[in-house]
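Below: the structure, in structure tokens.
Yeah, one chain of the complex is gone here, protein chain that is, but the others are all in their spots.
As written, the chain order gives the labels A and B, with residue 1 at the start of each chain.
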Amino acid sequence: MKRTEAPPRYPVYVPKVSRIWWLRTGPFRRFAAREITSMFAAIFSVGMLLFLFALSRGRAAYDGFLHWLKLPWVIALSAVILGAVLYHTATWFRLTTRIIVIRLGGRTVPTVVIAAGLVAALLGASALVAYFHIWF
Amino acid sequence: MADPTMTLKVARYRPEHRPKPYFDEYEVPYREDMVVLDALNYIKDELDGSLAYRWSCRMGVCGSCGMMVNYKPRLTCSTFLREFYPKHVVVEPLENFPIIRDLVIDMSDFMEKLRTVKPWIIRTDEHSVDEGEYLQPPEQVDRYKQFSMCINCMLCYAACPVYAKDQEFIGPAALALAYRYNLDTRDQGQDERQQIVAVDWGIWDCTFVGECSVVCPKDVDPAAAIQRSKVAATTKSMMSMLLPFGVEREED
Partner (left out) sequence: MRAAIAAAEVSDTLSIALISKVYPMRSHTVSAEGGAGAAFGDDDSPDLHAFDTIRGSDYLADQDAVEAFVTEAPREITQLEHWGCPWSREPDGHMAVRAFGGMSVNRTVFAADKTGFHLLHTLFQTSLKYDSIVRHDEFFVTSLLNEDGRCAGVAAVDLRDSEVRCFVAKAVILCTGGLGRIFSFTTNASINTGDGMALAYRAGVPLKDMEFVQYHPTGLPGTGILMTEASRGEGGYLINKEGQRFLEEYIPSKMELGPRDILSRAIMQEIEKGRAFEGPYGEYVHLDVRHLGEKLIDEKLPFVRELVRKFVGIDPLHEPIPVRPVVHYMMGGIDTDMMGRTPLPGLYSAGETACVSMNGANRLGSNSLSECLVFGARVGSQAARDALDATAPAQEPLAQLAEAEQDRLVDGYLEKEGGRERIAPIRRELQTAMERGAGVFRTEESLKEAVEEVRGLKDRYRDLAISDRDRAFNTELVAALELGNMLDVAETVVASGLERRESRGSHTRRDARDRDDERYLKHTLASSTPDGPKIEYRDVTITRWPPAERKY
């Protein structure tokens, strides 16, 4: 089914979009925060790569890296990265409950259960990593 | 004591008089059960007959009366003045659409997008009507029911920042409609539709801001429809790579 093509006689007005649209409303600002904190997850991954790289270069390099990690500004940076990554994770857990639909026996699993499952998995993985880091 | 009144600042655009939109201010009588649409009708009937806007059913089901009310996309027939009284209300045309006149926007792009996703039952093996209905137990109806509730009001397009910047984007309502048909067990056109929506200006353009679902007056949740379409599309591509000789129709 086609619409007849006839150019409008009177000009339509096309409003312009602001470059900083993402600062305009609360929801848009939170969206921007969610997207920007993903960069911090990337930064953390780079940090992990540096860690492995240092490890591969022998004891001296490894110790140097650990010493660098204990510098005050690096600790501060790490705290910021941790906060950002946790915020990002929280938003992603919320989003996942909207996307994943699990049907068991004709009824859908409630979103709370899915969210709880994700949090449990996070805590479980963190516990495992902590065990290896601290006690092993 | 004077009867209570309220001020409306209404956006105007009259291409035959001024090249750009401007605002007019009106004072309307206020009653607790009045909606914004009632105020607009009062303005048109009593104060300024030249105010142009769309409306029809006044009960929130036809989708005609979508406008920006205090900077949020709303249905004016279902937005009560008492939400804002005694402060003034700003009424503007729906965002992200070209303005034809006053509060009337150009919907032709939206209509075209609806058509492109093939929103009809596609069958490879058509049953005759005389054979009776396709059987569809209530659980199967429930799977797509929510996504079939769209009244085409375009509030989601007004809320979507992707559509704001990129008018090529197929958009929330159209993609939700495509998903509705994909979920309908009577439909056999998932592959055809996937070719249409799983493209850069389709589902992959969506960054899941989620505002479309927030403003939807019928709780269609187009954001969820699009993300689930992404999962379905990805699964399908991977399966077709792993099992190139065909795969059972996926449950979404």
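In this section, contacts are C-beta pairs under 8 Å (C-beta built on N, C-alpha and C of every residue); 3 or more make two chains touch, one makes a residue touch a chain.
Given the structure is predicted, the values throughout are model-derived calculations rather than measurements.
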Residue of B:Arg14, B:Lys72, B:His88 or B:Lys236 touching the missing chain in the full complex: B:Arg14
Contact with the hidden chain (one of B:Ala52, B:Val90, B:Val214 or B:Val231): B:Ala52
Those residues of subunit A which, in the complete complex, touch the missing chain: 1-4, 6, 8-10
Residues belonging to subunit B that touch the chain removed from view: 14-17, 33, 44-46, 48-50, 52-64, 78, 100-102, 104, 107, 111, 114-115, 118-121, 127, 129-130, 132-138, 140-141, 144-145, 148-152, 177, 181, 184, 186-187
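Heads up, the rule we're going with is that only the chains that are shown with their structure count from here on.
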Chain centre separation in whole Å, for subunit B relative to subunit A (CA means): 29
Touching residues (chain side subunit A, partner subunit B) in the complex: 1, 3, 8, 10-15, 17, 21-22, 25, 27-28, 31, 35, 95, 98-101, 103, 106
Residues of subunit B defined as touching subunit A within the complex: 13, 15-16, 19-21, 71, 95-96, 98-101, 106, 108, 111-112, 115, 139, 161, 164-165, 207-211, 214, 221, 223-224, 227-228, 231, 251-252
